[in-house]
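Removed from the display is one protein chain of the complex; every other protein chain stays in position.
Moving on to chain A:
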Amino acid sequence: MMKTCPDKMVQYMHEYLDEELPQEQETELKLHIQQCEACRIHFHELKKTIALVQSTSHISAPSNFTEGVMSRLPKEKKKIGIQRWFQRHPLIMAAAVFFLLMGGSLLTSWNNGSEFAFTAQPNVVVEGQTVIVPEGEIVSGDLLVRNGDLRVEGEVQGDVTLINGQRYMAGAGSITGDIDEIDQAFEWLWYSMKSSFKNMGQFFGLNESEE
């Protein structure tokens, strides 16, 4: 320990342990170690250290480790993937979201909405379950009749929608707009889809900005 050895000897020891010491220097190191006790002890201690560190036993991960990781994985990732897919296929997304969110409730409303209802235009007459546009009267605006019949003797200046009902046209009666007659659940759904689609764009735009 008292003797001062060349600094390079310790450097050689480490290079030797890394298996990077050239043959020539290895011989030099070995010769030196034979003569120098301090370096011999130093080298022995280094090798002992490595042996001790390598003697530590391998320990395994605790049980349920994988389950623990899996339960902590973010679920949103998958959702985002689906959203991205839909962004590339906007029409499918529109249909899918529509059927998922609206389909159920619309069908329910179809089954439940069995009451007679109509657009309250000022000059129509109601007889039982029949809405009458009397002769000589002009209804300006759209007219919707649900679960009832419509008899047009006068004139409707607008679109007429009939849900689950019959339309009777008198000789003098006329409708200037489109006529929609709906009498099946599927048609009701389709009608609702068409009329909702205008709002859809806005609905999705809103949805995306929330993400």
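By definition in this document, contacts are C-beta pairs under 8 Å (C-beta built on N, C-alpha and C of every residue); 3 or more make two chains touch, one makes a residue touch a chain; residues count from 1.
Criterion: contacts and distances are computed from a predicted model.
Between the names "Sugar ABC transporter permease", "Hydrogen gas-evolving membrane-bound hydrogenase subunit E", "Cytochrome c-type biogenesis protein CcmE" or "RNA polymerase sigma factor SigW", the one given in UniProt for the chain missing from this structure view is "RNA polymerase sigma factor SigW". Contact between chain A and the absent chain runs through residues 10-11, 14, 17-18, 42, 45-46, 48-50, 52-62, 65-66, 68-70, 72-74, 77-78, 81.
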